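Shown here: the complex without one of its protein chains, the others still in place.
Every chain is named by a letter (A, B and C) in the order it is written, and numbering of its residues begins at 1.
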Amino acid sequence: MTFWDTLLYDLFPLIWSGMITGCLYALGALGLVMIFKCSKVVNFSHGNVAGLTAFLVYGLSSGVLLSLSWGAAVIVALLCAVAIAFLIYAIISPLVFESDLTSTIATLGFGLIAQGVTLLLFGADIVALDLPIPRFAFSVFGLLVTGYDLTVLAVAVVTIGALFIVIDYTKLGIAFRAISENPFAAEVCGLNLRSVHLFAWVTAAILGVIGALLIVPTTFLSVTTVATFMLQAFAAAVIGGFASLPGSLVGGILIGVLMNLFTFYVSPEFSSTFLLGIILLALNIFPNGVLQRVGGSRV
Amino acid sequence: MSNLLEVRNLTVSYGTGAPAVDSISFSVAEGAVVALLGANGAGKSSTMKAICGVIPASGEVDFAGSPITGDPARRRVAKGIVYVPEGREIVGDLTVRENLVLGGYQKSAAERRQRMDMVLDLFPEIAEKANRSAWRLSGGEQQMLAIGRGLVADPKLLLLDEPSLGLAPLLVRRVFDRLAVIRKESNLAIVLVEQNLAVTMRLCDELHFLRGGRIVGHRSAEALRDKTARQEAIDAFLGAAAA
Amino acid sequence: MDQVTNALRGDGIALSFGGIKVLKGLDVEFRAGEITGLIGPNGAGKTSLFNCLTGAYRPQHGSITYAGTSLDGLPPAARAGKGIVRSFQHVALCPDLSVRENVMIGVARNYSAGWASAFLPLSAGRKERQDMAAAADRVLADLGLADSADLLPSELPPGTQRLVEIARAIVGKPSVLLLDEPAAGLNNSETRDLMKVLRKLASTDLVLVVVEHDMDLVMSICDRIYVLNFGEFVAVGTPEEVRGNEDVVRIYLGSDDDE
Partner (left out) sequence: MTQRLQDIAASSIASWIPVAILAALPFIVGGSWTFTLGLCFANSIGVLAVSFLVRYGGEVSIGHTFFTALGAYAVGVLDTRFGVSLWASVPLALLLGVSLGIAFAWPSRNLHGIYLAVTTLALALAVPEMINNLDWITGGYEGLYVSTPLVPGVEMGLQRYYLGLAMLVAVAAAVARFRLSRQGMTLLLAKTHPAAADAFGTRRVWARIAVMGISGGIGALCGATLAFSGSTVSPGGFTFWQAIFLLVGSVVSFYGLSLVRVLIGGAFVTLVPQLLSASGAWIPVFYGLSLLGMILLGHYLPRIQKTLARRKGGA
């Protein structure tokens, strides 16, 4: 096999599929970063809550809980995710203004509860959750592109695009950026910090549900699936600097591609160790993320 | 004429030590400029922050005839008390225009636009750079932006904390000239914390001297024209011990 | 004792952050046996100068020497080892340690019992602790704080906390002591106590520099005063000279066209 064949048959497809999953990591990472940026809390419950809602979609559409249509199930699950985000933030909001570390530990508690509730409702078994995704495939320059790939890409582009428009061009977006950089200035201007935090939590929950639902077709759904997926999102957020929205997009795609290459060329068994290595390296070489701004802000 | 702001026994404590502000009482008439003078740690900034509601305090604060004690900062901003903090505290990553939007966050879109146009007219220096990130402005421009951001909220009372800090004399004069214009046009009341006594005296009607969290002296504007009062002010800064 | 050689000198110290010149080539000489005051409006660069002297900041230009030996490039911990000690603008006592223990940290660098005695009941560790405690108690007694030795810093009024900081700074017998706003937040009687303590310290062979806003304090205890504004010295001299200096009055009162 020649060098070009290797590229064509292994490397390009690996990079392509890595980029597709990377988009989903980015969705997860964006949620983590939104919350961290404005309230300095790392939301460790992100994966478990998203997992719970993915299970809700399954439960509501498969007859385990109800037999709704797929679309209705997703809407109900999204509403649940928003309600859970409200609830979590309502409980920890007094802590947020006191210690970011304490509130971060508190989110671990919510993660544990979400996991337990998932177990209680749905058990520890693996279930299959089918999404109504167009099933077709075609080949471009030898690269196999599926309906799933295009769906993920389209959803990711639309969601992330919408999010960036809100943050860049709306009044709410200005408030979000102001609170992220200088909460004192925002308070002096008469902003309600809590309602902006809540906006971030709710947006993150919705992004989490979308990411979780879209990752499921590549695997089965179990208690740990989504939490594991969110760990990659975590790494993506870290690589992006944990405080940069475009950074987490780049980080997500980078993680998707690197993990794909690593499992194929090196070893699938050491993927978590590889993640550890990436996180350590990223934090130490680019403590502010790969998209570190040159020049920096004032002072 | 009734008082716009009435502060009674305002006390601010951080931790267990002596209070930073120790039951201060004073009032500000409508359209008046009241200055607070004192060394670092005398409690000036804490007084300002307590009045605008960003730090907890005990005592009573009345504004426009009704009590606002216990109101959060955002409600006080809505009522017309706006704080322009020390060190400018603009949001560097936002553009100049976006910072102004932040200042008028609680206003309707139309009213905000009108106030913003007014502010940009008043400060042509920053109007030129309206779409630039705020951190790229010079110190003086940042101070103008901070004051402008406060003005977008259409305040009745502006709390100005050390607007001359770190500015060259020429810029200080320019900033204070603008303040004088605003004051004349809009009957805006101002509480001013300053180190630059000369410019302060050009603007203010009343002066309170603070030391150790208490008001230790008070002078009206007429009294300040007097030479001995000026010497008192000088002593307050450079110390009387060596005299 | 030759005072000039035992001085902390800075030659042409220039510091800038992101293009903003904070210090513009300062020449200073702080002499042993004197109290030197460093005054100026907020943002004039006083704390930045302190940070350059202690090694927390690295100036872009200029050199710093103590008693003729260069300190350039030494990190803060190494300068502390040479006896250059500072206090902080905001009280920096450890809230978990008693007053005595906080002061004991001031002499910690002179001791070297190993890790084994840190964890195990060995005599070396016990002796070290006793010696350190004795040194701390001596200084606390000197400053009239013997009664507070077993309290936590949070149980003390801010004025006493300041004195504890000074105790921690002097317990290791420093050769240079830099005090950053020691009187901030103190009431009048506490300030008077502080002044007494500082006068007492000045009688030893110590380079003592005070950054302070309380002019009563500065004018009454300092032998020499440096006035800093926008990163430059506007005046240097005795309290009387500085008080009479037109430039200094203008800095504090602002220039005014009407005058």
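Just so we're on the same page, a contact is a pair of C-beta atoms (placed from the backbone, for glycine too) under 8 Å apart; a residue touches a chain by one contact, two chains touch by 3 or more.
Quantities reported herein were computed from a predicted structural model and do not represent experimental measurements.
Within the entire complex, contacts from the absent chain reach the displayed chains A, C. Taking the complete complex into account, A:I91 is the one of A:I91, A:L131 or A:L172 that touches the chain left out.
Contact with the undisplayed chain is limited, among A:G111, A:G190 or A:G240, to A:G111.
Only one residue in the set C:D27, C:D150, C:D205 or C:D247 touches the chain that does not appear here, and it is C:D150. Considering the whole complex, the residue from C:G12, C:P75 or C:G144 that touches the absent chain is C:P75. Not every partner is drawn; the one left out touches chain A at residues 36, 40, 42, 91, 94-95, 98, 100-102, 104-106, 108-117, 119-120, 124, 231, 234-235, 238, 242, 269-273, 275-276, 279-280, 283-284, 287.
Along chain C, the points of touch with the absent chain fall at residues 54, 56, 75-77, 80-81, 85-86, 88, 92-98, 100-102, 104-106, 108-109, 111, 113, 115, 117-121, 125, 128-129, 132-133, 137, 149-150, 168, 172.
Everything below uses one rule, namely that only the chains that are shown with their structure count from here on.
Using the average of C-alpha coordinates as each chain's centre, C ends up farthest from chain A. Our note on geometry: chain B versus chain C, Cα centroid distance of 33 Å, whole angstroms. Chain A and chain C, compared by their mean Cα positions, are separated by 50 Å. In chain C, no residue touches two or more other chains.
Shown for chain A are the residues in touch with two or more other chains, namely 298.
Touching chain C in their complex are the following residues of chain B: 15-18, 20, 39-41, 162, 164-166, 168-169, 172-173, 195-202, 212, 233-234, 237-243.
Those residues of chain B that touch chain A in the shared complex are 52, 54, 73-74, 76-78, 82-85, 89-94, 98, 101-103, 105-106, 135, 149, 153.
Contacts from chain A toward chain B in the complex involve residues 171, 174-175, 177-178, 181-182, 184-192, 297-298.
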